[in-house]
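Apart from one protein chain that is not included, each protein chain of the complex appears where it belongs.
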Amino acid sequence: MSVKLKALLKSPWVFHISTGSCNNCDIEVLDCLTPRFDIERFGILLAGSIKHADLLLVTGSGNRKSMEIVKKLYEQAPKPCLVVAIGECALSRGMFIHSYNCPVPVDKVIPVDVYIPGCPPKPEAIIAGLVKLIEKVKGTLKKKGK
Amino acid sequence: MKRGDVLENINQRFKEEIIDVIDKSSTRVYIEIKPCSLVKVAKYVFEELGARFNIASGLDVRSHMEILYHFIFEEINLLISFRVKLDRAKPEIDSLTPIFEAANWIEREIYEMLGVKFKGHPDLRKLFLSDDWPDGVHPLRCDYKEWDRKAIRDRGV
Partner (left out) sequence: MARTIVPIGPYHPLQEEPEFFTLTVEGETVVAVDVEVGYNHRGIEKLSEMKTFDQSTFVIERICGICSTSHPFAYTRAVEDIISMEVPERAKYIRTVIAEGERIHSHLLWLGLAGHFLGYNTVYMWAWKLREEILDAMEILSGNRNNYAMFKPGGVRRDIKADDIPVVIKKIDSIVPTMIMLKKAVIDDPVLGARTKGVGILSKEDSIRYSALGPTARASGVARDVRKDSSYGAYDKVEWDMIVTSNGDVFDKLVVRVLEIFESIKIMKECLRSLPKGEIDSKIKNIPPGEGIGCVEAPRGECFHYVRSDGTNRPVRHKVRAPTFMNLPTYKATVVGQTISDATIIFAAIDPCYCCTERIAVRNGKGKKLYNGEDLIRLSQEKTEKIRGGLK
């Protein structure tokens, strides 16, 4: 397990899921890949399929229809798989909390490791969040080593 | 064609069907018509007067259901909304999809959101809501109540 996690941190591949977001967080995630921010130079790559991914970036307020599919997608992901919730909607559903089509928040359906707040979070915030995630996992690794 | 001509044409042709006309401003006119004559009116406005079908918006007033069909005349900048009032207990109206494809999705949306049945629609099924949504529950009706027992509505703080 620890070897797998350690290997994951060198070059985490991310897969992105929108569960009923307004596209803003999704566009900012994509923005991280473009020349201004260029997250690929740290080895973080957007994967085409969940089966290739180490990190799951979840945005959006947990739509009834798409959460069913998110559950299935998470089951398909090779473990260990870390989950990052991006944006206010994925954290607490923000202003969509009373919506008839967003019954439960994302973290009640799949386990979330890191939360990145903001509406939308800036690309800098997303990069900082991913760095925090890596630090967090490294911290747990150290504890396990003791 | 001028603004006056368009209104005059509609008034002349459908004298029997028009219930009420509200001339709100130079660009907005609301015309209430009988539900049974909707197809006739829409066909005339779309095909002969060359208006663009903008959208339909359904709403639930406690006493009845209303659907507004918005048509826009781009050259003269005039937006005419045809209002039909439906019985709330059994809302039914003829579909406009056979005349123009643009009405297809909006009729499906009104069907699931308000429960209005469109007679003659080729493919009347749900558009937005999930498959496990219970039948007969329409979220945009004013008496909608939360049906999902599992839903969490507090932030836990």
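A and B are the chain letters, set down in written order, and residue numbers restart from 1 in every chain.
By definition in this document, a contact is a pair of C-beta atoms (placed from the backbone, for glycine too) under 8 Å apart; a residue touches a chain by one contact, two chains touch by 3 or more.
Keep in mind the model is a prediction, meaning the values are calculated, not measured.
S.K.: Provide the residue numbers of subunit A that touch the chain removed from this figure.
M.R.: Counting over the whole complex, subunit A touches the hidden chain at residues 15-31, 34-36, 46-51, 60-61, 63, 65-66, 69, 73, 94-96, 98-102, 119-120, 122.
S.K.: By the contact definition given up top, give the residues of subunit B that touch the hidden chain.
M.R.: Touching the chain left out of view, subunit B contributes residues 24-25, 27-28, 30, 52-55, 57, 59, 61, 68, 70, 72, 74-75, 77, 79, 81, 100-102, 104-106, 113, 126-130, 139-140, 144.
Just so it is clear, only the chains that are shown with their structure count from here on.
S.K.: So how far apart, in whole Å, are subunit A and subunit B when each is placed at the average of its C-alpha atoms?
M.R.: Chain centres of subunit A and subunit B, defined by C-alpha means, are spaced 41 Å apart.
S.K.: If we count contacts the way the header does, which residues on subunit A are in touch with subunit B in the complex?
M.R.: 64-65, 68, 92, 97-98, 100-101, 103-105, 108
S.K.: Which part of subunit B faces subunit A closely enough to touch in the complex?
M.R.: Subunit B reaches subunit A through residues 128-133, 139, 144, 146, 148, 150-153, 155.
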